[in-house]
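Note that this complex is displayed minus one protein chain, with the remaining chains in position.
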Amino acid sequence: LEEPLIFEIGSTETTGVDFDDSGAPAQGHKLGNLVRTAPIGLPGLSEPEAVRHYTRLSRQNYAIDLGLFPLGSCTMKHNPRLNEKVARLPGFADIHPLAPVDTVQGALGVINELAFWLIGLTGMYGVAMSPKAGAHGELCGILCIKAALEKRGEGHRKVVLVPESAHGTNPATAAFAGFTVEDIPATAEGRVDLAALKARLGQDVAAVMITNPNTCGLFERDMKAISDAVHAVGGYVYCDGANFNAIVGRVRPGDLGVDAMHINLHKTFSTPHGGGGPGSGPVVLSEALAPFGPLPFTARYEDGHIRLIEEETAGEDHPDSFGRMTAFHGQMGMFTRALAYILSHGADGLKQVAEDAVLNANYMLRSLDDVLDAPFGPSGPCMHEALFSDEGFAEGFTTLDVAKALIDEGYHPMTMYFPLVVHGAMLVEPTETESKAALDQFIGALRSVAARAKTGDESLKTAPHFAPRRRLDETLAARKPVLVWSDPALAQAAE
Amino acid sequence: LEEPLIFEIGSTETTGVDFDDSGAPAQGHKLGNLVRTAPIGLPGLSEPEAVRHYTRLSRQNYAIDLGLFPLGSCTMKHNPRLNEKVARLPGFADIHPLAPVDTVQGALGVINELAFWLIGLTGMYGVAMSPKAGAHGELCGILCIKAALEKRGEGHRKVVLVPESAHGTNPATAAFAGFTVEDIPATAEGRVDLAALKARLGQDVAAVMITNPNTCGLFERDMKAISDAVHAVGGYVYCDGANFNAIVGRVRPGDLGVDAMHINLHKTFSTPHGGGGPGSGPVVLSEALAPFGPLPFTARYEDGHIRLIEEETAGEDHPDSFGRMTAFHGQMGMFTRALAYILSHGADGLKQVAEDAVLNANYMLRSLDDVLDAPFGPSGPCMHEALFSDEGFAEGFTTLDVAKALIDEGYHPMTMYFPLVVHGAMLVEPTETESKAALDQFIGALRSVAARAKTGDESLKTAPHFAPRRRLDETLAARKPVLVWSDPALAQAAE
Amino acid sequence: MRYLPLTPDDRRAMLATIGAASIDDLFVDVPEHARLSGPIDGLPNHASELAVERHMAALARQNVAAGDVPFFLGAGAYRHHVPASVDHLIQRGEFLTAYTPYQPEIAQGTLQMLFEFQTQVARLLGTDVANASMYDGSTACWEAIVMARRITRRGKAILSSGLHPHYVSVARTMATFTGDAIEATAPCLDAGPDTASLIDRIDDDTSCVVVQYPDILGRIGDLSDLAAACHAKKALLIAVVTEPVALGALKSPGEMDADIVVGEGQSIGVGLQFGGPYVGLFGCKQKYVRQMPGRLCGETVDADGKRGFVLTLSTREQHIRREKATSNICTNSGLCALAFSIHMTLLGEAGLRDLAAINHAGAVAAAERLARVPGVTLVNDAFFNEFTLELSKEARPVVRALADRGVLAGVSLGRLYPNEESLANGLVVAVTETTTAEDVETFATELEEVLA
Partner (left out) sequence: MRYLPLTPDDRRAMLATIGAASIDDLFVDVPEHARLSGPIDGLPNHASELAVERHMAALARQNVAAGDVPFFLGAGAYRHHVPASVDHLIQRGEFLTAYTPYQPEIAQGTLQMLFEFQTQVARLLGTDVANASMYDGSTACWEAIVMARRITRRGKAILSSGLHPHYVSVARTMATFTGDAIEATAPCLDAGPDTASLIDRIDDDTSCVVVQYPDILGRIGDLSDLAAACHAKKALLIAVVTEPVALGALKSPGEMDADIVVGEGQSIGVGLQFGGPYVGLFGCKQKYVRQMPGRLCGETVDADGKRGFVLTLSTREQHIRREKATSNICTNSGLCALAFSIHMTLLGEAGLRDLAAINHAGAVAAAERLARVPGVTLVNDAFFNEFTLELSKEARPVVRALADRGVLAGVSLGRLYPNEESLANGLVVAVTETTTAEDVETFATELEEVLA
């Protein structure tokens, strides 16, 4: 059954919300000459219709709750329902960001306690909690670096080195902050080329941005040596923490010389993706960078009272802050969820998380490397994700075909064509919340699809066949973008 | 994708629940010689696996949230989410039925306030709140009648008259309480035959049980005359309130001489069906029967304090009570939902509920009576449900075929083969929470299926084709009942 | 009106299709005298969601939630921690807003769940089979007595003095009308249950003996001899379990040869809810399956030969049999059964055993602590997570005094047995995994003050 758009079934006279009559006394307004007169065009549905519309829509989605979601680098793990429950406690969900500080001590306590854990797990010095998502966190880290350089009078350092396998956000962030981005090459085994990096380092380098574990699913063995070399020339080390889930509880980035790292709370600490956000990207900072972190900032005083540092007190307590990145405190609703997740696992459980994530990925790698090319397979174990290429597919068959065929097998495809360093890359990340039985079932499906790609089964080219939609015309969408609904009757009348 | 059973995917060593170590000190037990030693055989799943199992299972169900659910006599209407929310407030969900009465005044307040509404809406004298479901409520009503008769010294009255179109629970209830059940015939237009009833009345008649509106979807015009006649011979009138939703806010059964009526809270007041309960069946009582109502009983005293009448105080306040029907206070969780529903609608909204339910049913009746036989259509308007028969279907085509074909059209079928008074009955109840657009779509689907039944389209016989399962072999299930899972490996080994 | 989709335009158009001039025309069969013209006097009109939520929340705040105070009530309803995922899953519209699975092709979700539930319940109770749930433990108990009558064709049921008095009351009420004989007495504050007395009283008119395990005072006794004694007289043994968590630590009644085992499943997945809705568990031996009341889900195959599930043996039920039905019941407690089944699946055997061990250990520690309070004596020899204290004073006012001090201290036997002087000083105390050591200490301290 096709689900129509709300504009096709709703009417501007229908509402699913009632108001008490007493609420609207008929007296004069104070809206000046700005009273809205023109219609808005917002359709309404009664509650039964609305519940049905959105319930039906939801069923056209794939989701973690329905099956394994092997998107490499995206870390689709189980979202515990306890976290949803605690985030909805009125004491968290129903408090205002500008409420008097004495009335929100518990909320500040959550921020403080989460900060304590993030610092402890990463071995860093401080943490900026307010960034709204991973990319926002990257920006925060880079801004800290820029502020630190300027404080040192080295604003002339304009180069940020980024490995070619980096997430696209890394160069985008550096460029946004006014830096010049230069690539660092990779070795044949998929890691940063330390020698090449060292050769490039100099007084113009502000920072390197490295993802570790990297986007090929490998740990950067030379991380400490890289950090030392960068520090030696006066630069800073930014670590993209997107893959922190592979090492949480087992490795502290602070021990490897990292100066700043954002943590995607949804990846490592299981806040829900929600079909594309909201994210949350706190940034842990080294002692060198912490003074520059953004407002607002929280600190626990010796009497146990938690005080919020905002503009009015920053001069005293946090004078070098580069300022505000967002209106309020950050993603409080994600903090409560992440804290509940962290407390549930504890230090021992988080270590197990990393171990099981890595174990599941290696099991995937070794269960498939006879039918799929694993370009870095010979280099040794992977971390939390397994990387394959399209090497060996029949002429004209692509990673896209394999991905779409997996849909027909009942799965969401893996990440495709990323990282760019591998041709037709397929990046598979099972996460630690999949059972062995679930992995075996997926491995079976992917083996079968891979075999069809190798033998050139034409039906792959038109997959998916059993999804709510067949392949969609993305070119058409981009060429003549239709971003809002317009009434076809009106459109026709206008012609 | 097939979803395996928990016994096929779980293990007795796996758990989705953690406990704190501190909770279980290793000390001596006090279990005597009854420590369990044998394995139980209960498989466990981790939380991610469990969430996925039950989410996938749920998707094999049809539900009101997915589409129109035209089950006549079952009243599948929208379940407001507000009601779910209030029922989960800790002050309702987390209180013990034997908590000191002073600590549960709000809960007693809910019971009292709902009782106030039920009495007001029905025009009756009192209400027994504790029956656990409609059938339990019927039993309660009949027990009140029996108690009243015995108090009058007329325990010899052993006959309960029941119309042939009655719900099967009516005769079952009367029989369970030790009465002899006799049928009352119906008129050609589908109502109780008043003359035949009067002819049968006498000193042996304890009560009549009448459903009004009746199971043919018609209002019993002669209800008051029936009540008067029954009362004249010393009997009582039990009204099955299953269809009260058709008249709520417009007609008070108390005005028609009813002595007892149960109210299915899920039908009239929208508590969720939940795939088969829990129900709730409060019974409103006339002044003649109220003294015999079951314990516990609540009453509001003049100081506004609500007191619970249990065994210890019944002698004083409620001496003729026939006793307890269930351990505690009844379905409190359903009371909170029903009260929220009632307060949301109010007296004006509930009247609208009845009107829209009746309007929707008549629209259905008149939009289909050209393609389906409507045996009582000529008698005039129906109430909340429209009744059709299989008259005119091609040879060998049945109501069952039409029902199963509706599944392929994306709908749950209507009630089939009930009431028994009509051949191949199809009882369609849209309820008031369906939009005109939803009705039109369903009418279109049913018209098309009806046409195929009339022309004898063979594909109907094997429907459904597009459901999670094809027609299931119910005979096999009943002949050799398999009610629990047993490990096929063990079963094979045993052979 | 937010729940009513029809617009005034819709209503006009539909009346036109019907050929009626007004809504009143559709109510033409209602006699004039019974028609109300406007909304019913004295009842308020509709309210916004915000107003209703405020009103209900204000009522909720007048209650003391168990989680907010030290809490020790049991006696047939127990406070356990229910994982958040349980409540999340039962609220999925596909479960919450589905009907009884009479159309199995589009109800396999509910049906498979019920099949899993039946198997879990049968294994837990130690019976061969189980049904798809009953209203609650007390009605399941009564249905078991009726079932024993059907099987034995005898009319006398002997109820243990350890059976929950509300369960006894339900049985007595119903028996008044059906003519069964119910033998029941109040318990004594003995250290163990009344097994020996029950064995003595079984005779050739006895349809069944009903015994609670653990009993209302928290006592536990071996049922094997009782079962043998019943069977020697061709009577049935019905065991009642009001705390299913106990079966994670204790032998099941089925293992001890009980014929029918019923229970209150509320402890697993459902919560306190002031007494309902709860979920009745009902299991029995295979040979009695066709005499079982309630809904049953069975395995079968579809037209393609695939495994599927259906409601079965419905020829026992009222919608087919009318006055010849085994019971007048036509609902089960489906959503509560789902909650039970999900929670049990999350626990698994390992989790259930751990849960039981923690409950028991907590109860042992609490019993020892409370027994050290001057004026308090522990009645039980053996117990699971609930035990009875004999106080130096009448327990009812003590419970009220402790409530005023913010401790919900247990259930006084005076409330359960208002007419039994000998029980007036008895207090039944339950301890679960939700009880902390601080809760126990607070209770002990306050109790000492109140008893002083």
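Of note:
Going in written order, the chains are labelled A, B and C, and every chain counts its residues from 1.
The rule we apply is simple: a contact is a pair of C-beta atoms (placed from the backbone, for glycine too) under 8 Å apart; a residue touches a chain by one contact, two chains touch by 3 or more.
Note that this is a predicted model, so its numbers are computed, not measured.
Within the full complex, the chain left out of the display is in contact with A, B, C.
Remark: the omitted chain is touched by one listed residue; of B:84, B:113, B:138 or B:222 this is B:84. Within the set C:43, C:84 or C:451, the residue that contacts the chain not displayed is C:84. Touching the omitted chain from subunit C are residues 2, 48-50, 53, 81, 83-84, 88, 91-93, 346, 433-434. Listed by residue number, the positions of subunit B touching the unshown chain are 11, 13-20, 23, 45-49, 51, 55, 80-82, 84-85.
Here is the rule we use: only the chains that are shown with their structure count from here on.
The highest number of C-beta contact pairs joins the chains B-C. Subunit B and subunit C have CA centres that are 19 Å apart.
Distance from the subunit A centre to the subunit B centre is 48 Å, each centre being the mean of its Cα atoms. The set of subunit B residues that touch two or more partner chains comprises 47, 51, 55, 59, 65-66, 78, 80, 344, 433-435, 438. Multi-chain contact residues of subunit C (touching two or more other chains): 1-5, 46-47, 49, 51, 83, 85, 87-88, 93.
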